[in-house]
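Just one protein chain is left out here, and the rest sit where they should.
And then subunit A:
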Amino acid sequence: MSFTKKPGGKALDILQNLPRITLANLRPEPGTKKAEKKRGRGQHGGNRSGRGHKGERQRGNRPRLGFEGGQTPFYLAIPKYGYNEGHSRRAQYQPLTLNRLQYLIDLGRIDPTQPIDLTQLVNGRGVTIQPQKRDYGVQLVGEGAGIFAAKVNIEVQMASEEAIAAIERNGGIVTTGFYDPRSLAVLCKPVPFFLSGQPIPKRMLPGEDMVPYYTDAANRGYLADPEKIQKARIALAQKYGYVLPDISKDELFHMLFMRKDPRQIFFGLSPGWVVNMTEKKILKPTDDKLLQYYNS
């Protein structure tokens, strides 16, 4: 289209000069409407009307779907196995490729100078999480490890080894943390939660099956020993063949080492606090029992 003065262009000009459009003036494009075959009428639709010659076919008495004339049908011969058993209760982790992360950082939707959290990813419309649909968070996938070049402090729920290696190669930090469904909903949509006036809940610890994952230093779990994590970083650098950059001498060192407490959902905000957005205040409880509960 050449440089137009208004949207629509020639089509709208033509429309304005023609007479009023009514059903009498309209006709479908030739070739779009094919006449349907009327059964029981004419040379081709009549006679047996497309039903064949005698038998169950013509008389409409065929057996049920799947019946094979008496032979054990396929759907009964094959034994049952629980491939999809409990599929609706399985935890799902939305994948986040390093390609996508690099794209978001390049276009300014995610700020690499702040710790990258699931809230930041959702705010930058990087991922879409549905906590109500058994999503337990985001998993970092290694696709795009070759072009990834950003130093970030990122917190996800699961991460593949190549992804961890790619991020640490660029001088970043990866942590895997667990969020139970209620905390995840709060994390993904903080503003509606604050407007509801409830105190920030404390994050629950992972269930029995996920504890080994989050206490393992190889997965950079948030419950793992920091010394073991350091050893794992060195081991991974040797495995993938890169020099591990020294983060302690970095200018963003303080930001890169920011980590959340295992019971904390948001950076800087403790469980038990109520946020008042209209007055821009935070209300903290002072009762001993409440403090004991929220700090446990």
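Going forward, a residue touches a chain if its C-beta (ideal position, glycine included) is under 8 Å from a C-beta of that chain, and two chains touch if they have at least 3 such contacts; residues count from 1.
Here, contacts and distances are computed from a predicted model.
Student: Which protein name, taken from UniProt, belongs to the chain you can't see among "Isocitrate dehydrogenase [NAD] subunit, mitochondrial", "Trafficking protein particle complex subunit", "Large ribosomal subunit protein mL49" or "Glycosyltransferases"?
Tutor: "Large ribosomal subunit protein mL49"
Student: Tell me where the left-out chain touches subunit A, residue by residue.
Tutor: Missing-chain contacts on subunit A: residues 1-4, 7-11, 99, 102-103, 106-109, 114, 119, 122-124, 147-150, 190-191, 194, 266-269, 273-275, 277, 280-287, 289-290.
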